[in-house]
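Structure first, then comments.
Apart from one protein chain that is not included, each protein chain of the complex appears where it belongs.
Read from first to last, the chains carry the letters A, B and C; within each, the first residue is number 1.
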Amino acid sequence: MDSPIKVTVWNEFVHERTMEDVKKLYPAGIHAVLADYLNKAGMEAVTATLDQPEHGLTDEVLDRTEVLIWWGHMHHHEVDDEIVEKVRRKVLAGMGLIVLHSGHNSKIFKRLLGSDCRLKWRESGDAERLWVVKPGHPIAAGVGDYIDLEHEEMYGEIFDIPDPDELIFVSWFSGGEVFRSGCTFTRGKGKILYFRPGHETYPTYYNEKIIRVIQNGVKWARPIEISPIVFGHVEAGGVGQTHPK
Amino acid sequence: MDSPIKVTVWNEFVHERTMEDVKKLYPAGIHAVLADYLNKAGMEAVTATLDQPEHGLTDEVLDRTEVLIWWGHMHHHEVDDEIVEKVRRKVLAGMGLIVLHSGHNSKIFKRLLGSDCRLKWRESGDAERLWVVKPGHPIAAGVGDYIDLEHEEMYGEIFDIPDPDELIFVSWFSGGEVFRSGCTFTRGKGKILYFRPGHETYPTYYNEKIIRVIQNGVKWARPIEISPIVFGHVEAGGVGQTHPK
Amino acid sequence: MDSPIKVTVWNEFVHERTMEDVKKLYPAGIHAVLADYLNKAGMEAVTATLDQPEHGLTDEVLDRTEVLIWWGHMHHHEVDDEIVEKVRRKVLAGMGLIVLHSGHNSKIFKRLLGSDCRLKWRESGDAERLWVVKPGHPIAAGVGDYIDLEHEEMYGEIFDIPDPDELIFVSWFSGGEVFRSGCTFTRGKGKILYFRPGHETYPTYYNEKIIRVIQNGVKWARPIEISPIVFGHVEAGGVGQTHPK
Partner (left out) sequence: MDSPIKVTVWNEFVHERTMEDVKKLYPAGIHAVLADYLNKAGMEAVTATLDQPEHGLTDEVLDRTEVLIWWGHMHHHEVDDEIVEKVRRKVLAGMGLIVLHSGHNSKIFKRLLGSDCRLKWRESGDAERLWVVKPGHPIAAGVGDYIDLEHEEMYGEIFDIPDPDELIFVSWFSGGEVFRSGCTFTRGKGKILYFRPGHETYPTYYNEKIIRVIQNGVKWARPIEISPIVFGHVEAGGVGQTHPK
């Protein structure tokens, strides 16, 4: 009944070309793997990368995008401020945004949240277990009580974000840390999901439950409609009177 | 027992020098009136204005400030981006921030909140009644069920802010609008209060209950301590092991 | 693709049989009008009323119900505590619940929220304008900036509810009050919507936008699945060790 959701998967796409272990895991890039899974689920996913003109986020691409997925790591500073502002305005108008893993440090995420989104981290192959703390939420549908990842980069609290609207996953790491791994936010009419897992040196994005959460997130973040809200000067509302009695 | 709270009241301070009706109401400036009320309540309030070097917000001033109050209207764009960023970092480290009335459109407020903070407005002397919706909150202490203002500028929904942590006041306007007039937010360790009333052409800042709310807000926003949070790379926590089994 | 949502509309159904003006507006009862609108929208709505055995909420009825709508006014105390507890357990397991108007004082709403849900009220035919304060939320889809109701019973703050998860509508009343008219809550896996309008002496439930919101609410509150969460004693998680070192 509903038309397919139009998704754009953005990736920095550097590690997959410069680091052998990452290339083996994601030879066509993390974005290609994610887009493939989304297309198989009946969505219409395309990709965009840092090295393309306007980082692949032209007006044409953004105008068709209902949900934008963002993966970046070491090259956040190379993303053009004007593109970031264009994406931010699209989110305020209703476009959904899903920020993955090290995207916590992206310009767009920090700009929309207002804080610095810092955290503790350690690349030591910790075991991670993501516990569902908001059962019944559509983003957690079908994953049961938790998701196990054999090895992941550790992200630990304090995670310097504003209090999320909803907290859906909390991670346990074998080294002794916890992390708010699934957090939703709203900015303007746009829904935002931060979802932690996905270090480039692990096969996290082939994990069935991780993919399920990302698919759930796309469905959840889809806008009802993308349009600006009307603001500014208004006359009296018609129901009242400005100068009472 | 507690030492006096150190407050800095920042004001654009233009209207009071350029518009006769405003000058009559606030001859020494809105900041002077507010600082005076705070000092009388046992706080240590100083002032800072747009036209001072660094807008009066030097490192020395910011270092002593526990709570910063912000009033601005038509000259937001003249506030230097570097000062804005310095204030933002102080808020993340714990400094309280109280944004009044048209400060909703200030760089610092929009930068910390991430959205554009737009709204509907009308200068027509509407009657305003601010209803308490969170009784028992320290910011609403002593004001009873509501605050009446005979005439105010109207601000109407949709107010394009992220969902506040706490909603304390909702305004009714005679012309037919409502507005979330008392909203709290957290960014980093810093507490933020937005409080709507205070148009420059009305004697709002001489209203006893309005002053009471601002004083309450200052006490609420005072940091326990101002210090940065430690982030970054960490070794395993000591309680766990990174490579289980 | 999706199967039709199974809704049960519960109504006290007393006023429509005892008061002439109400009977004229809703000759077959408020529940019949609401169920009719939902069925026309492709849902499968049935009704249940106070005077039926088990108030019409037998195990069989509850087991088929994905979303329960509740309207009551003067006979809340006649609802059996055991039925209330059965409904509460269904909500915790995932059944959606939409509480309308004077249902704020129903046993089931107060039991799930924990506070007394009191408010100010006045039957004086105030004009009401419901302002959207969370644009982009699916419950507000298609209603624009606000909903106008020519006459309604006034409900005013303080509304003694816990802070809602989401605030979607705020009402303006011509007599000078405001009210949080569209509020969502979560209990267990169940989604709850309180939606204010619907006094029995006004044709509110024939208003196109009011019906739209109720239909939106049913879609939003539909559970992904209705099933209890597993709690209780557990062995160590498999990823960790209970006695470290």
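One rule holds in what follows: contacts are C-beta pairs under 8 Å (C-beta built on N, C-alpha and C of every residue); 3 or more make two chains touch, one makes a residue touch a chain.
Treat the numbers as computed from the prediction; the structure is a model and nothing was measured.
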item	value
Chains still shown that are in contact with the chain withheld from the display	A, B, C
Which of C:30, C:87 or C:113 contacts the chain that the document leaves out	C:113
Sole contact to the chain not displayed, among B:148, B:208 or B:235	B:148
Residues of chain B (touch criterion as defined above) contacting the omitted chain	1-2, 94, 127, 129, 134-136, 138, 141-142, 145, 148, 165-166, 172, 174, 186, 188-191, 223-225, 229-230, 237, 239-240
Residues from chain C at the interface with the omitted partner, ascending	92, 111-116, 118-122, 124-127, 154, 156, 158, 160, 162-163, 165, 173-177, 185-188, 229, 231-244
Residues in chain A touching the chain absent from view	129, 131-135, 145, 156-159, 163, 166-167, 170-173, 176-178, 180, 239-241, 244
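Everything that follows uses one rule, which is that only the chains that are shown with their structure count from here on.
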item	value
Type of chain B:chain C copy interface by residue overlap (half), same or different	same
Approximate Å spacing (C-alpha centroids) for the pair chain A, chain C	32
Chain C, residues touching no fewer than two other chains	129, 134-135, 145, 166, 172, 239-240
